[in-house]
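Below is one structure, written out as structure tokens; the observations come after it.
Of the protein chains in this complex, all but one are displayed in their positions.
Going by the order they are written in, the chains are A, B and C; count residues from 1 in each one.
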Amino acid sequence: MHTFMDRDAFGRLVGIEAVFIEPGRARMRLDPDDRHRNGLGMVHGGALFTLADLALAAASNAGDHSAVAINAGMTFVKPGRKGPLFAEARELSAGRTIAAYAVDVTDEGGALLATFTATVYRREKKA
Amino acid sequence: MHTFMDRDAFGRLVGIEAVFIEPGRARMRLDPDDRHRNGLGMVHGGALFTLADLALAAASNAGDHSAVAINAGMTFVKPGRKGPLFAEARELSAGRTIAAYAVDVTDEGGALLATFTATVYRREKKA
Amino acid sequence: MHTFMDRDAFGRLVGIEAVFIEPGRARMRLDPDDRHRNGLGMVHGGALFTLADLALAAASNAGDHSAVAINAGMTFVKPGRKGPLFAEARELSAGRTIAAYAVDVTDEGGALLATFTATVYRREKKA
Partner (left out) sequence: MHTFMDRDAFGRLVGIEAVFIEPGRARMRLDPDDRHRNGLGMVHGGALFTLADLALAAASNAGDHSAVAINAGMTFVKPGRKGPLFAEARELSAGRTIAAYAVDVTDEGGALLATFTATVYRREKKA
């Protein structure tokens, strides 16, 4: 867990922390402050995407594969105003080289702010 | 131009600069350094998304509407390694309340790193 | 229920039937045969998309709004081979003019074949 976030410099710049990381599943947390807002005062779409993307990366790299995203789609359903915000990734499918994940971004009360679906290309880690 | 980036705190945190902003069209620049990398040493997907999202936001808010993203899809075609990187947004269509944009993310030589397509909800700015 | 499918000519051409339709929720069924296959013998991506899109359309038009899709993203996680196949839509959020839906496409045993996320633009139906 520490290892993953230690290596992800951009996640640290944004201020994201890991809640838990397991193979195929991970939960990340962001406590947004004034640095995370867009011109309208909402938590920036780029911050929400980064939160979801880190949950994806952690979940898809936690087992015996290394993985990189091929594509990602995000639907914004409700503006984020204050934190903490969470992103939780779960594996939908995993084949030899392709896996698919869904990530929900929620606020502290569990209200859905955004959904994120992504596919990754993966390889077995070398021993 | 200055006004837009002055208001976007997250864009400043990430280090993004506006190259040009016009109604329906905008170009953003990021000079990635070690803070922008993921655990694999690539420019982070969240940084590329934020770069594209800022181009979208600038282009869709530069005219007489204010706009927020409803959804965005990003396809990663080539890893970003070093900069400068650019994202350029262009309007595909614009109706009374919905508009669609395509954004290409490229490196200095013009090679495509990622494509981004998004729709926004927009309202006329009040006089 | 009958009314909706009576009006949707393309759904009838493809051979899709409604299982149930309620405001914000709908389930569709397709019994694929040789007409629904692609060149590799799998149920065609276009058939799976149409199945999901009909579930979306039924769910988002069943209440007091009429709705049209703005965008849709589909992730294919497992090939469809034989039927029946199902698509079930559920509303993620609904505002005055924008609503978001998730649709799961599954086989008879409940295995996930594809996920589909879409946003719609909606208006109140006239009395």
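Everything that follows uses one rule, which is that contacts are C-beta pairs under 8 Å (C-beta built on N, C-alpha and C of every residue); 3 or more make two chains touch, one makes a residue touch a chain.
Keep in mind that what you see is a predicted model, and the values were worked out from it rather than measured.
Enquirer: Which chain A residues would touch the chain omitted from the figure, given the whole complex?
Expert: Residues 70-71, 73, 97-98, 100, 117, 119, 121 of chain A touch the chain absent from view.
Enquirer: What does the interface between chain C and the hidden chain look like in terms of residue numbers?
Expert: That gives, for chain C, the contact residues 4, 7-14, 34-40, 42, 44-47, 49-50, 53-54, 57, 61, 66, 68-76, 79.
Enquirer: To test your reading of the contact rule: which positions on chain B touch the chain that is missing from view?
Expert: Where chain B meets the chain not shown: residues 73, 75, 77-78, 92-93, 100, 102, 112, 115, 117, 119.
Simple rule for what comes next: only the chains that are shown with their structure count from here on.
Enquirer: How many angstrom between the C-alpha centroids of chain B and chain A?
Expert: It comes to 19 Å between the two C-alpha centres.
Enquirer: If you average the CA atoms of chain B and of chain C, how far apart do the two points sit, in angstrom?
Expert: 31
Enquirer: Give the residues of chain A touching no fewer than two other chains, as numbers and ranges.
Expert: 73, 75
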